[in-house]
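Chains shown are a subset, placed as in the full complex.
Naming follows writing order (A, B and C), and every chain is counted from residue 1.
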Amino acid sequence: MQITNKIIEKHGLKIDEYKKIQKLLKRDPNLLELGIFSAMWNEHCSYKSSRIHLKKLPTKGKQVIQGPGENAGVIDIGDDDAIIFKIESHNHPSYIEPYQGAATGVGGILRDVFTMGARPIALLNSIHFGAPDHPKTKNLLNGVVSGIGGYGNCIGVPTVAGETKFNETYNENILVNAMAVGHAKKSKIFYSKAKGINKAVVYVGSKTGRDGIHGASMASAEFDENSDEKKPTVQVGDPFTEKLLLEACLELMKDDSIIAIQDMGAAGLTSSSVEMASKGSLGIELELDKVPCREENMTPYEMMLSESQERMLIILEDGKEERAKKIFDKWDLDFVIIGKTTNTKNLTMKYKNIIHGEIPIDALATKAPIYDRKWIRKKPSKCEVNLKNLKKIKLEEGLIKVLSSPNHSNKSWITNQYDQMVMCDTVQRSGSDAAIIRIHNTEKAIAVTVDSSANYCKSHPISGGKQIVCENWRNLISVGAKPLAITNCLNFGNPENSEIMGEFAECLSGIKEACEFLNYPIVSGNVSFYNGTNKKNIFPTPVIGGVGLISKLKKPIGQYFKAENSFIIVVGKTFGHIEQSCFLKENFSITDGSPPETNLTNEKNNGEAVLNLINKDLVLTAHDVSSGGLIIGLCEMSIYSGVGIKINKPKILSNLIEYFFGEDQGRYILEVNTENINKVEKILKSNNIYYENIGKTQSKYFEIEGEMKSDINELYKINNQWYNDFNAVTNK
Amino acid sequence: MKFSVTVTLKKDVLDPQGKVVQNTLFNLGLKNLKNIRQGKYFEIEINEQDEKKAENMINEMCQKLLVNLIIEDYQINKLQ
Amino acid sequence: MKSSVIVFPGSNCDRDIAVALEKMQFKNQMIWHKETTLPKSDLIVIPGGFSYGDYLRSGAIAGKSLIIDEVIKAANDGCLILGICNGFQILTETGLLKGTLLRNKNLKFINKDVHVKVTNNKTKFSSKYKINQILKLNVAHNEGNYFTDSFHLETLKKENLIAFQYCDKFGNINNQANPNGAIQNIAGIYNSKKNILGMMPHPERMVDKLISNTDGINLFSSLIN
């Protein structure tokens, strides 16, 4: 078949890139080979626009066993225990088919974790939707939520934390990021680097169908009017088969049969075989007629590019086949030797004994294009907030607006659809700053959380990048965990646009600065570009997933007030930074201005002090202050606990709106009982930590001296109303 | 007027349920089974005497709610 | 006491129940569904999860597995059988318990802590509870909406075969306290001989203070007696 420009374009390749292919091959590729290049050289698999920026991120530390470059990152949590985790996007598929898109997103990230030998112990997600009144939002929201639940519930891994946000920037391009966390023994971690010649290459799992052909290139292109044409690529998730695959893999991993193992994710058989061969500087030869197929008459092209789910590729030690096959038979899964490793450094694809394609591995991997795309700095956004206007609004009124807004409404209508308890190690379910999962049969636990702040990143990418890392860190501190490392999912618009590329570069430099300062390295992640439609790009939305360690597990303190008459302490200084606050957005629809600056020194000192207090059992409750400011933080602690509060008139700022709604960083709210208050203040003072003693807990009223006094049950209702209304209205 | 709607997965779309059911039937001794695919079925009664209008209405229901057009096909039949 | 937990492909609360049983001093064994004999046990547990993915009907395919014939035999011999969640669904599919579990009335998966009332405390499963005691247990299911015909419902009441009923925290049995639409707020039932219990809530999730509460413990300690 003649390769025309149209075919090249259809494969998402630029003419220049095609010329490079010709040069690398020293000939024209055939269609199969072109398909392989297209799959490996697209943005999703090659990281061609992001790689030079990603290289600058801090990825090392004493706690890091494996940084980026493998299926997932691995960290050390002491003894022989390791935690393996990663986050990944499934944005485009979820927009096309929300249930299956989200479900297969969860399935994919789980495989990345158990392919390394970990038993998955927790799932998290970060989901972003368009405006609630956009006609597509309701369907997308319900579909995504039930898809996430459908997969996690069925496979039996608890979904314990996440975030759900609404903003019109996602109207035509939602974000669905899923994170999986697993536990393994340090001495039993599996990697994807092939070793040795003539080793069996084994295909295990589900059969290959025509689903998802070119999924990775779809994830590397913008949506347009013709996106409908790409519909046949929808993949259906099969969590039942994944459960079998998980158990079978973990059973096989008990001994040392496996040389290398790699899930078939984006670009399926192609990327898994190329990655294993590339890492081992070997070649790989596949006999495609052996590939288990679901449909009749599948071509080599289809088999190589199919993105059927629930499949793995394993390179086995000699003489282990029989035993391995027995295990997969037991679990009713296909187990077929489809090829072998070679010393040719080529990917060789045979079908019925004829070579249908042969490509040097390095042409697909290390020699893939890398772009230093043009990028420009963001101009600071100015905001003319008229403080006089702010005074006109009453505290209570402002509070109710925020509490009842979609972004701040209670999300139990989502979390109640996720099995959070299965595996019986969930110590802290969602509804706190971070979830806590016990390491089975030990006294240790990990805390996990995901965070993003697209508004902040949009207006000032560097501050925004810094801020999310810090907020994530703070969330782990608040539950008494020592933050260890993060994974990140970088959701951005079109990288060929220099403004978008600028957002990317600057967000990353903010992330880098915070990670370095906090010794909070990045061990895995994923980049999702081309989020946008017809030149309208989404806000830059990096999502950070963090893991922290609790070495001696106790009943978690949680974020709900425990008792009346306790002292309420705010750690960290309140300056009243109101620009980019959700107060301005919800009450005045003002969205310009710059986000609060994050002072890394204060952040670190405050966090370490709070962690110290929690570890010494000196605080009853802790909660970090984030979106919505002090008043929302206090409200969240109060209305779900049944304990009220009485806050004194602030001494340091005269503008109450700024004081209560300002989103200054590095702050925590602590509940401390009378017995410990002196000790707590002494420790804070001796560490030079700025704090304020702002009031006390009381019964059932949310009260601010001289300003407001509301029944907490009423505020509770307001915070829980939104989803009911949403469903009722949009059903019409 | 009464209609039936059958909803089936499009060709090439994975049918995990059908697959498991097929294996189970096979294990139960029904070895002659070649292929089974699972779908949905609706029986719908509407207050509309005009057949053309009625069918349009059923069609609308399918498009709006009953069928996931991205992965499913459907067929409408008049009953009785 | 010897217990056996049957493991089906897709079971996912099998480890959880094993941990709970061992904590309560049962000598427990895991039995893979392809096995054709059961070790002698005082208690057989069919655990929660998604056996066979819940495909076709939840519990249907597991209900046809080889090991189920052995479970039925043991049940007829008077062995104690406990089906939790998916296990309950499997028991109804095999006919060991009557009635069926339909989709939750809101068509959504539900995971939350709910209150249930101990409706009968005169069985081997419940003797350590007080009558009408209110327990807080966790439910996690898509199909927990118990349904049965009116004749059987009468029998359940007449013979005191309702094990647990969903209620509010004060013990009122009403619509608001019914998470899934189950008829008469039924959360669990016995067979006529009261040696088989099927229940939607997960008692094994309630045996560890650190994780939740200990309201499930008395179910297991009742069995030990």
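The rule we apply is simple: a residue touches a chain if its C-beta (ideal position, glycine included) is under 8 Å from a C-beta of that chain, and two chains touch if they have at least 3 such contacts.
What you see is a predicted model, and the numbers here were worked out from it, not measured in a lab.
Each kind of chain appears once in the view, while the complete assembly in this file is A x1, B x2, C x1.
Simple rule for what comes next: only the chains that are shown with their structure count from here on.
Computed centre separation for the pair chain B/chain C is 33 angstrom, with centres defined by C-alpha atoms. Separating the centre of chain A from that of chain B, both taken as means of CA atoms, is a distance of 37 Å.
The multi-chain contact residues of chain C, meaning those touching 2 or more other chains, are 52-53, 55.
Residue numbers of chain A whose C-beta contacts span two or more other chains: 238, 240-241, 332.
Against chain C, the residues of chain A that register as touching in their complex are 146, 149-150, 153-156, 238-241, 243-244, 330-332, 412, 415-427, 438, 553, 555. Residues of chain A that touch chain B in their complex: 96-97, 99-100, 206, 209-211, 231-232, 234-238, 240-241, 294-295, 308-309, 332. By the touch criterion given at the top, residues 16-17, 20-21, 24, 28, 38 of chain B touch chain C in their complex.
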